[in-house]
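A protein chain is absent from this complex, but the other protein chains hold their places.
Chain nomenclature is as follows: A, B and C, assigned in order of appearance, with residue numbering initiated at 1 for each chain independently.
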Amino acid sequence: MSINSFGHLFRVTTWGESHGPALGATVDGCPPGVPVDEAMIQHWLDRRKPGQNKYTTQRREADAVRILSGVFEGQTTGTPVQLMIENTDQRSKDYGDIMEKFRPGHADITYWQKYGIRDYRGGGRSSARETASRVAAGGLAREAIRAIAPDMRITGYMTRMGAHEIDRSRFDWDQIEQNPFWAPDAQAANDWAEYLDDLRKSGSSVGAVIEVVARGVPAGLGAPVYGKLDTDLAAAMMSINAVKGVEIGEGMSAAMLTGELNADEIFMGNDGKPSYSSNHSGGILGGISTGQDIVVRFAVKPTSSILKTRKTITKTGAETEIVTKGRHDPCVGIRAVPVGEAMMACVILDHMLLHRGQVGGQVGETRGHIG
Amino acid sequence: MSINSFGHLFRVTTWGESHGPALGATVDGCPPGVPVDEAMIQHWLDRRKPGQNKYTTQRREADAVRILSGVFEGQTTGTPVQLMIENTDQRSKDYGDIMEKFRPGHADITYWQKYGIRDYRGGGRSSARETASRVAAGGLAREAIRAIAPDMRITGYMTRMGAHEIDRSRFDWDQIEQNPFWAPDAQAANDWAEYLDDLRKSGSSVGAVIEVVARGVPAGLGAPVYGKLDTDLAAAMMSINAVKGVEIGEGMSAAMLTGELNADEIFMGNDGKPSYSSNHSGGILGGISTGQDIVVRFAVKPTSSILKTRKTITKTGAETEIVTKGRHDPCVGIRAVPVGEAMMACVILDHMLLHRGQVGGQVGETRGHIG
Amino acid sequence: MSINSFGHLFRVTTWGESHGPALGATVDGCPPGVPVDEAMIQHWLDRRKPGQNKYTTQRREADAVRILSGVFEGQTTGTPVQLMIENTDQRSKDYGDIMEKFRPGHADITYWQKYGIRDYRGGGRSSARETASRVAAGGLAREAIRAIAPDMRITGYMTRMGAHEIDRSRFDWDQIEQNPFWAPDAQAANDWAEYLDDLRKSGSSVGAVIEVVARGVPAGLGAPVYGKLDTDLAAAMMSINAVKGVEIGEGMSAAMLTGELNADEIFMGNDGKPSYSSNHSGGILGGISTGQDIVVRFAVKPTSSILKTRKTITKTGAETEIVTKGRHDPCVGIRAVPVGEAMMACVILDHMLLHRGQVGGQVGETRGHIG
Partner (left out) sequence: MSINSFGHLFRVTTWGESHGPALGATVDGCPPGVPVDEAMIQHWLDRRKPGQNKYTTQRREADAVRILSGVFEGQTTGTPVQLMIENTDQRSKDYGDIMEKFRPGHADITYWQKYGIRDYRGGGRSSARETASRVAAGGLAREAIRAIAPDMRITGYMTRMGAHEIDRSRFDWDQIEQNPFWAPDAQAANDWAEYLDDLRKSGSSVGAVIEVVARGVPAGLGAPVYGKLDTDLAAAMMSINAVKGVEIGEGMSAAMLTGELNADEIFMGNDGKPSYSSNHSGGILGGISTGQDIVVRFAVKPTSSILKTRKTITKTGAETEIVTKGRHDPCVGIRAVPVGEAMMACVILDHMLLHRGQVGGQVGETRGHIG
């Protein structure tokens, strides 16, 4: 019932504050015999590292991960894996002003009200920095998936920045790694660059929509009715800082369709497995994977730490105004892409293990045969 | 790690199939001394009971709840409360055709693939009938909330049916109980009635958007970073049959706003508590309640059981077509309204108990004082 | 975090009071495809049924179990299995006296202090009757084990009644079912019969020691360091009413041995598997099964409901005396034998599923090979 943990069998507990000595993830339940080392985890961490371009916070963090336990001679042992990242660039001086004032739209006020104490430095536990722990754990999950289901691919990208959406007709998987926005649409990337430049200069910020797709996921993963694959994915994504909405497949638009349009028709594929005419379901029916792509989408609200003046109150209840001077992300959604991928990896690995436990057999094996 | 359970301290496990002898909810962790009897739970169950008007399935179920444990002399004792609903109107004959064929958009195929056995009668465990158990548990949660926080109000309503949305300028709380659609807008209710009549006659179905609001929720409920109030609400709503999207406050639209527009400014209210200029946050910041209304929205896809012919396959892998003759809901979203309310009630009660455990004090008390 | 549940993947929640309408077990996580029906569960329940001989309470209960969910056409479906037992013989009148007085050595006073309300009829939730739910769940676990590991045998027996212990040199598996005490020693059974007759007539009661052995358990079950097989067995046995001590293998006596005596030497067996010179470890090393017999022992205290006059207090704090007239067991340990077996079955099945999930492969398969 740990509140800083998620997962059934692959269980991740993150810990640490933005400006404490370190933060990390305690991962329990990773299968034994998974080849992994610090460089492999670092590879994934580097993708979310701040300060890599002018569109993300200029905070410079080495974000170097250390594996403190659970790995021996290059393989996981089945015991807890401790992934630690030390905080190096803290600059607490930047944050003096928020000691007394609450930033509108920020967790400052609720943490204070609930706990009566808060580590205000850099947002403490509520800082986007906590997501580094998730990405480290997700990196481990990816290596475990690679060992169990080598053909699986988990890819995230941005589909919307503020008012500007990608054009699906220009969708190109290869573009994603080619621009700072993880955009699958080169044209959109260019437009966003210009748009975000202006926003940054004006000291404002903007929201974004991220889509994460898992390809090569076998049918049969998920567990009705509260351990559904979509239920766990919704929780995983909603738990990411600043996320306000989560969609599976058709998502909110499903409300606008009729039954005949929304129901994906079923055929037999050439591989002797069921195939579908469409994927409104996002690869999940009744909480269980169909074998189609798993498609999850989430909205990230704009950073509340901005250079614009906002009305607020102090701890003593005095009405005042605040401007957040410290470094910030004009579009925090950019760095949410690797985080969404990490959460998807953790949830899917978890359900692969859960499936083995409950139903037996190996991943990809299901009990019910068709044909 | 029970997969048919949800909740941290107020823990609900639902059980039962659509056409088995009975279904129900095993509720563990209900506080002692809550006044409750079968009539009180029945009141909430009756709101979702099918067959009450031509817009919901004509299946007639008494849906009479029995309390088998945990209540003594009209009060909860702190031991598990077993809420059982017997299935009376089963008509298995209706369902002969789906023994061999999988309904497109339905859990038939994934249950079969995962488990190699499925109770095909009425959808078995994946039937919307499972939500009766949730409403019973939600009824108990409401009585517990009434005992602890009498001023709290949890209300659900429909904001969209297919292409037709309510007009917020006509929003009227009193309308909600006045029409079969739980619409807060009388005009919309009339339009929907006509629209749904045509849909029903044509054998089609349509999706809907439900909004659930909790008023009078104290500040401080919720627990970062994976036991966030919004995380648990997202999981609770996504776990409801046919739900494909969940939003908190501004939801997916938050992606389209700038930081200055999205951040709710803070003032001091006349009651000496913080007050906000707006509620884009949906009453939750950093996973913790602000004291504003908690606003959750979810999209329900159209029923996949329709009279329209759809292409599908059989268990033996033969391609074929299917038409679902049995009774069905043209807009299953209607009956999802009381279900959404029930899930909200369970999650909020759970977090009230969790808050007492972690932080101490009574509900409404917080450790951090402002002013 | 359900407090009336146990198990990781095979998760049992018991519910119900001694004199309520019914009690039972909600079992989540039972693997699909296990052949089971009510008669199979009833077989196990009948072994603990009271009133079968003069040595157990004369309360007459049909203890007829009903399967309300999770089983379809004679097989488990992978959804929750609800096992319900209705209470038929309640005789509440017997219990009038304990409404106001607390029985020494009984949970009456602590339930009252904690909850401020208690179902005093027959001990309510704290009645040994709750164990019927465990035996029903254990029956299901046994059928699942039979399907996965047909050669496993779980057998309980009594090794001590009060001052009288069995003589291990006369140990005979076949005797166990031949006497009302589940004694593996015919001579002891005769002595106990006489001894217990006198005790019963004098209105007293006595404690007992139960030993439960699981034979044919594969090596590799268990999960360090808090999901150890012995940790879960200790919790399972200690949770049984009236149990005050639990031992694994050598148990408390291990404190009296030297390292060379206690450490079981290892050889290679003819079956190509490791074999051991002795079993001081009770089949568990480091929380993981060795492949030897799993041996658990627990002590059951004497029933506190006796005909002897004891000093106590009333709810109003007046000092008084009490004599429990109602029916009672002179040696409640007798009926604890099937309960201990049931708990062992649940824990071992749970760890077989957990092993599949974490390590993969089938039961009996281990990742590390010797030789």
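Simple rule for what comes next: a residue touches a chain if its C-beta (ideal position, glycine included) is under 8 Å from a C-beta of that chain, and two chains touch if they have at least 3 such contacts.
Fair warning: this is a prediction, and the values are worked out from it, not measured in the lab.
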Would you list the chains present here that the left-out chain is in contact with?
-> A, B, C
Touching residue (missing chain; options B:P104, B:P224 or B:G245) | B:P224
Thinking of the whole complex, not just what is shown, which of B:G317, B:G357 or B:G371 touches the missing chain?
-> B:G357
Contact footprint on chain B, counting only the chain that is left out | 1, 9, 29, 31-33, 78-79, 148, 224, 353-354, 356-360, 362, 367
Touching the hidden chain in the full complex, which residues of chain A are there? Just list them.
-> 1-5, 8-9, 11, 13-17, 20-24, 26, 28-29, 32-33, 66, 68-70, 72-73, 75, 77-82, 84, 114-119, 124-125
Touching residues (missing chain, whole complex) on chain C = 1, 3-6, 8-9, 14, 102-107, 109-118, 125-126, 130, 160-163, 199, 204-209, 219-220, 222-228, 230-235, 237-239, 241, 244-268, 272, 274, 277, 280-282, 284-290, 299-306, 308, 310-313, 315-319, 333, 354-355, 358-359, 366-371
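Just so it is clear, only the chains that are shown with their structure count from here on.
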Among all the other chains, which ones are in touch with both chain B and chain C?
-> A
Can you check how far apart chain B and chain C are, centre to centre, with Cα atoms defining each centre and the answer in Å?
-> 38
How many Å are there between the centre of chain A and the centre of chain B, using C-alpha atoms for each centre?
-> 26
List, in ascending order, every residue of chain C touching at least 2 other chains.
-> 1, 9, 29, 32-33, 78-79
